[in-house]
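So, chain A:
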Amino acid sequence: MTDTGYVQALYLACGVLLLTAVVILWRRELAVIIRVFALQGAALAALAAITAAHQGSAELWAVAAGIAALRAGVLPWLLRRALVESGQAARETQPLVNVAASLLAAAALTMLAYAVSQPLVALAPSPATQAVPVGVAVVLIGLFVLVTRRRALSQLVGFLLMDNGITTVAFLTTEGVGLIVEVGVWLDVLLVVLVLQILTTRMRAAFGGTDLDDLRGLRDT
Partner candidate 1 sequence: MLGLWRKIRRTGRVAEAAPPRPDGERPEAARRLGGSVQVRHVDAGSCNGCEVEIGSAFGPVYDAERYGARLVASPRHADALLVTGPVTRNMAEPLRRTFEAVPQPRLVVAVGDCARNCGVFAGAYGVVGPVSEVVRVDVEVAGCPPRPEAIVEALRKLTGR
Partner candidate 2 sequence: MNLAATGLVVAAALGGLSAVVALVVPTRPRPVLVGLGTAASGAAAVTAGVAATGGQSFAVSLPELLPLFGVSLELDALGGLFVAVTGGVAVVAGIFGMSYSRHGIGGRSVQSVFPLFVVVMLLVPVAASVGTFLVCWELMALTSLLLVAAEHRQRPEVASAVRWYAVMTHLGLVSVLFGLLVFAARAGGDSFDALRRADLSPGVAGVVFVLTLLGFASKAGILPLHAWLPRAHPEAPSHVSALMSAAMVNLGVYGIARVGGDLLGGGPAWWWLLVLGLGAVSAVYGILQAAMSADLKRLLGYSTTENMGLVLVGLGAAGLFASSGQRVLAGLALAAALLHVINHASFKSLLFLAAGSVLHGTGTRDLDALGGLRRGMPVTTAAFGVGALAASALPPGTAFVSEWLLLQALVHGVAVPGLATAIVMPVAVAVVALTAGLAVATFVKAFGVGFLAKPRSAGAQQATESPATMLVGMAFAGAACVVLALEPAMVLPALARVGGVVFGSLESAVGGEVTLRLEGVAGVLSPLLLALALLAAVVVTVAAVRAPGVRAARREARLWDCGGGPMSARMEYTATSFAEPLQRVFDDVVQPELDVDVDHHEESAYLVRAVEYRRRVADRVERRLYEPVLAVAWRWGEAGRGLANGSVHRYLGYGFYTLCGLLIVLVVLR
């Protein structure tokens, strides 16, 4: 792969990542959100693959494959299953911050991410690190989704969005943090999603829905 091609592919993947993050914020249908999330997983896998191709490292190829399996395959599948189980209310109810404001916030968060990431870029300027702000922005947007979305499932997506962002940063900066840690992280993420999915089921059993506003029993007021 030529350097220019590498850089363009890299930027394309990153662009898709950011775009999908914004779309997740934009759309309300949970099914669409899950699909977009799967797309983001694919973009992430592509990013890994591009890096692997650029470095010519077998280990990275394996990682890319793992990412593709987990983020574009297993996780979206788990999410979809949870959505199907719920059967009802496939739409995000009115979020705490409305969509227009959310998009503005996403813009602001992206600016913040760029500002914050300056030293990251400065440490080792390269096409890859130039794209680090995208990862940071995805993390922040993920956190924003967690804070503002009312469905259990959309919070789950928010968490995974953060995770995708972090993985992006990992790849763009150092091509991963070592296999054992990497696998450990994946395992944890997977388990968290499983746990949350089970909890969603229980929540539906206990509350009859997955609206997080119902979760107000434990409080001091």
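Selection criteria: all candidates are chains of the complex that A comes from, given by their letters.
Heads up, the rule we're going with is that a residue touches a chain if its C-beta (ideal position, glycine included) is under 8 Å from a C-beta of that chain, and two chains touch if they have at least 3 such contacts; residues count from 1.
Predicted, not measured: the structure shown is a model, and the values here were computed from it.
Asks: Hey, among 1 or 2, which one's touching chain A in this complex?
Replies: Candidate touching the shown chain: 2.
Asks: List the residues on chain A that touch candidate 2 in their complex, please.
Replies: Interface residues on chain A, with respect to candidate 2: 96, 109, 112, 115-116, 118-119, 140, 143-144, 146-148, 150, 155, 212-213, 215-221.
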